[in-house]
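Once you've had a glance at the structure underneath, I'll fire off some questions.
Removed from the display is one protein chain of the complex; every other protein chain stays in position.
Just so it is clear, A and B label the chains in written order, and each chain counts residues from 1 on its own.
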Amino acid sequence: MSAASMLSRPVYGTLSPQAGKHHLLVADAEGAAAILDLAKNAPADFFAKAHIIYIPGASGPEYIDALKALNPERFYEGPSFAAALPRLRQTFDAAHMGTRLYIAGSEGLIGQVMQVAAEAGVDHASIQTEQRGSLARRVQCVHCKGITENVTTQPVKCSHCGLLLLVRDHYSRRYAAFQGVCINAEDPTDIPPTEEIFR
Amino acid sequence: MGINFKQETFRDDFSFRNSPEQVRRFPFPFHEDGYMYSVNIEPHVPGAKNTVFEHLFDVDEHYVSEMHDRALVLAEDPLRCQSLPHMTLAGWDTLELLMTEKAKSYPEHFSLTRDGDKWHWVNRPLGIDDRFTFGDTSTLPYDPLEYITRQSQGDFAVLDQRDGNLWMDAGIVTTQADWSLDFDIGMNFFEWHAPVPLAHEMGVFKRALKFLMALQQGQPARRHNWTMTINPRLDTSPENYHKWGTDRTTVTPENVGDKVHLRVEIQMFFRLPRSNALLFPIRCYLIKMDELVTSPKWARRFHRVLRDLPPELAEYKGLVRYRPTVVEWLSKYDDGAPTSPGFGPD
Partner (left out) sequence: MRAGSNRIDVTVTDVVVVNELVKRFHFERTHGGILPTFSGGAHVVVEMRDEGKTRLNPYSLMSSPLDTRDYTISVRRDDAGRGGSLFMHREVKPGQRMVISNPVNLFSLDLRAKKHLMIAGGIGITPFMAQTAQLAGRGGNFELHYACRNDALATYADVLTARYDRRIHLYRDDHGEKLDLEKLLSTQPLGTYLYVCGPAGMIKWVRATAAEAGWPDETVHFEHFAAPQPGKPFDVRLAVSEVDIRVGEHESLLEAIEAAGLNPPYLCRGGVCGQCETNVISYDGKFLHNDHWLSEEDHRSGCKIMPCVSRFEGKSLTLER
C-alpha cells in the first residue's frame, strides 16, 4: 500500500467571515493567528456575535491579548481539548441555525471539533477550517482500533498494541484520524527505518 | 431439486472446494487477454440458467458455510457491521429486497408471507423461522440490515444519496478485499475509493458516480472486479492483515494450484425505495488455480492477464510478492494459442 496523497485527505482552507447570526471560533496554538487574520476582513459587528474557544498549548500566552482585543461576545481559554469539550458540546446543544463554525490550528483539533459538530447535526461541508502549526497526526490502528496522538514519524509504533504502522493518507472524519496499517505484516522481520516526516 | 449445501471452512484447515458444476458457473472476469479499469457497468438482469446471474441474488453451494464464517467474524469483531442512525429505513428496504428476491428465486429454500406489516420469514438452509413486524426493529433479534445480511452471501454497503454524492453510511463487511468498513463508514464515493490507484486520474469514479446517482428503482446495475487471495480465506480484512499477511510469503511452485485463488467480486447497485439510498452488494467468488485451469481458455487468458498487469495495479491488489511464481506456474497451461472472445470457458 502506498502512502501517496489521496482524495480522502482533508483539504483545509483559509478562514473567512461567513454570513451568519453567531460565530463560533475554535483554535489551538498557532490557530489563533488564523482568527487574527480573519479579523482583518471581518465586518465591524462580527466579533460582537462571536464566541472564541482557545487552547493555547505550546503557544503559551503569545496570542491571548490579541484575541481578547477583538472583543468577542464570549472568550474562553482552556488547558486542553478534553477540558474544553463539555463547554463545546453545551454550546452546540444551545445553538441555532445561523451559527457558523470556524476551526483553526492542528489537524487533530480540527478533526475532533468537527466530530463534535457532526454529532450536533452540522455537515462538515458547512465548516470553515484552516490548518496552522504542527502537522502531527492522529493515527488509528486499523488492527486494535486504538488512536495514537501526535504522530510525527513514518512508520510509527501503535501506542496500544505495539504493531509497527504505516501511516496512510487515508483519513476518516468519523474518527478524526489517519489510518495506520501494519507495515511488515507479510514479513515481521523486515523493520524499515523510522523517519520524522509530519512536523 | 434444491442446492446441495456443503460443509466447509474458510480458515484454519481451509477445506473450501468448488464442485465441478460450481467451477463451470464461476464468473470469470476477463473478456480479453488483458486488463485495465473501466466503468464496465451493465444492467443487472436475470441471466442464463446455471450461471451466477440466473437470479438477482445468487445462492450457491457455499451458502451455509459462508454464513457460518460470517457469524464467526462478527463474534470476533462486531464493528464489521455498522449503521449510522439515519440509515435504519434503508436497512428495512434492504431486508425487503433480499427476502422477496430469495423467496421468489429459491422457493424450496426460502419463504416469505406478508400480511400487512406482519411478516413471516422462513430460511430452511439456516433453520430460521421468524415472525416480525416490518418497520419495528424491536421485533427482530438484530437491526434489519444485520438480520438479513447474516443470511445473505457477500458484503453489503448502503449508500445515502445527498448533496450530489453517495455516502457509505451503513454496511456489513466480512469478506472484503482489504478495506475497513469501520474506518470508511461516513465517507463519500470519492473518499472511500481514494486508495485505488490510476482510476481517479482516468475519471472512472466521476462517470460511475453520475451513473449511480441516476439509477432508478427496478433497474439495478452490476459490474465486476477481481483480485487474488492466498488460501480460500474470506476474511482478508485490514483488521486482521497482520494475521493473514504472511500467507502471501507461503506460495511455492508446488502449492500454487491449491493455495492461490482468483477472487472475483460481483458488485451490484439497487435503488432502495423508501430511503432513496443505494444498496451496494459485493459478492465474492473464489476459485483455485487447479480448478481454473480445468478450462484451457481461462488458463491461457489468466496467464496473459497476470503477466501483463501494470505494476501499480499489482501493488494495489497485493500480488507483488507471489506474482512471478504464479505466472510461471500458469505458463505451463499457455501454449500461445489464441483465445476466443467473451467470458465463457469455451
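By definition in this document, contacts are C-beta pairs under 8 Å (C-beta built on N, C-alpha and C of every residue); 3 or more make two chains touch, one makes a residue touch a chain.
From a predicted model like this one, the values you see are computed outputs, not experimental measurements.
> Quick one: say which of B:Pro273, B:Pro311, B:Pro324 or B:Gly342 touches the chain that got left out.
Candidates B:Pro273, B:Pro311, B:Pro324 or B:Gly342; residue touching the omitted chain: B:Pro273.
> In the whole complex, not just what's shown, which of B:Asn4, B:Thr133, B:Gln217 or B:Thr252 touches the removed chain?
Candidates B:Asn4, B:Thr133, B:Gln217 or B:Thr252; residue touching the omitted chain: B:Gln217.
> Can you tell me which of B:His31, B:His68, B:His86 or B:Lys243 touches the chain that was removed from the display?
Reading the full complex, the residue touching the unseen chain is B:His86.
> Out of B:Pro20, B:Pro43 or B:Gly127, which is the one that touches the chain we can't see?
Among B:Pro20, B:Pro43 or B:Gly127, only B:Pro43 touches the chain that is not shown.
> Quickly run down the residues of chain B that touch the omitted chain.
These residues of chain B touch the chain that is not shown: 41-43, 84-87, 89, 93, 96, 135, 160-163, 210, 214-219, 221, 273-276.
> Which parts of chain A face the unshown chain closely enough to count as touching?
With respect to the unshown chain, the touching residues of chain A are 18-22, 92, 95-100, 120-123, 125-126.
Here is the rule we go by: only the chains that are shown with their structure count from here on.
> Just the number, please: Cα centre separation of chain A and chain B in whole Å.
That gives a centre separation of 36 Å.
> Applying the document's contact rule, which stretches of chain B touch chain A when the two form their complex?
Answer in residue numbers: 79, 163, 180, 182-187, 190-195, 197, 200, 238-246, 248-249, 315-316, 321.
> Which residues of chain A touch chain B in the complex?
Touch residues, chain A against chain B: 1-2, 6-9, 123, 125, 140, 142-143, 145, 163, 168-175, 179, 181-182, 185-188.
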